[in-house]
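All protein chains of the complex are present and in place, except for one that has been dropped.
After this line comes chain A, so read on.
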Amino acid sequence: MAYSELIKSFERTRDYMRQFYVYGFKGRSEYDQKSTRSYDNERRRIESWLGDYMAFRQDAAGKNVFISVDSRAIPGNPLYHAFKAKSFTDGDITFHFYIMDLLADGNEMSIREIVDAITDKYLSSFDTELTVDESTVRKKLKEYESLGLLAGRKRGRELVYRRTDDKRIDMAFWRDAIAFFSEEDPVGVIGSCLLDKLPEIPGCFGFKHHYILHALDSEVLCNILLAMDAGRCLDLTIHSPRNGGVEKHHTVFPVKIYISTQSGRQYLLCYHYIFHKPMFFRIDSIHSVAAGAVEKNNAQYGGWYDKFQENLWGVSTGIEYHIEHMEITIHIADHEEYILERLEREKRCGQVEIVDAHTCVFSADVYDAAEMLPWIRTFIGRIEKLECSNSHVIETFYADLEAMRAVYGGDNDAVQ
């Protein structure tokens, strides 16, 4: 099949873009997809969509391609471009403009009237092989009705359609909000498509600590949100590299979407019908979702959440939801009162107790104390004491500290 910069399915592209963006050190032969030609086509397409955001490096093993973006300096998320590259037929695009034009005055038309008008008013102006028939137009109108672009109703024995334009929704008033939320909202790609239709896009917004990779999971997330809104269970197809790429299926009741503002990772928190417990799934590992039946007993499958979340530090439930107690004694030097402020604003559960002018204790009861270690390490230089009911966590922390001492100079340097 001839190369095209447009794509029919998003799944393969999702995987390639993720690898180009996250890793970027891989060579052509390491992309274990169908063939090297498939790699060449994907790389060429992504290059066409992203332009200058693609970078290259040549080393002994060959050429490495990667996506390099300072997301603080970009006008918009470039990964959204992939969603705007869906392929279509000649009829799709041609009839789109004909139908929208025919109904632009707010009038209603039947399928027959639309077919006749397409032939007489538009196709007659061209020397083209494209023809129109009732079945094609009926399918297109039905599709557009489901998208919400058209509304259909019975007029006597025939179906008539009109456009759903609503002048009350004034995009001039929405413009700034859309520009902001198209970057900030987890399904901001929807806003990005709205911005494409506006004559001018506000360029005043910038974003710090801005993780953009989630864009590639927008379709999966959107389908989860639609199912959640309808109170439906979900069939998940999981494709996790950590499981050796083995495909697994899970039927779950979705409860929340957990999002890290410090890595951009997104997780589905759900109740697992087979394992009978709450579970987290990384959304970037979800290959596809299918909405199932409406869950009539959603209080049973979602009602546990408030109690459950009290002991969550991140997204780990540890071993069988046992609670682990963690206590950190922090030294506050002179003029370092901001450390207390840091503890208060960064803690996600637990409490801070001031012992004296130079000492405070943070304590928390969590499912998985090991999950707190990265945060605790940010206080290196101030940790007087670390105590945990799980001794393995303490051992890991101090072993890591010793390893860092060895890495940064061992016994002969300033660390000592």
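One rule holds for everything that comes next: a contact is a pair of C-beta atoms (placed from the backbone, for glycine too) under 8 Å apart; a residue touches a chain by one contact, two chains touch by 3 or more; residues count from 1.
Simple rule for what comes next: contacts and distances are computed from a predicted model.
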The complex's invisible chain, by UniProt name, from "Arginine N-succinyltransferase", "WYL domain-containing protein", "ABC transporter ATP-binding protein" or "phosphoenolpyruvate--glycerone phosphotransferase": "WYL domain-containing protein"
Sole residue of A:16, A:39, A:122 or A:271 that reaches the chain not shown, by the stated touch rule: A:122
Residue of A:76, A:314 or A:350 in touch with the missing chain, whole complex considered: A:314
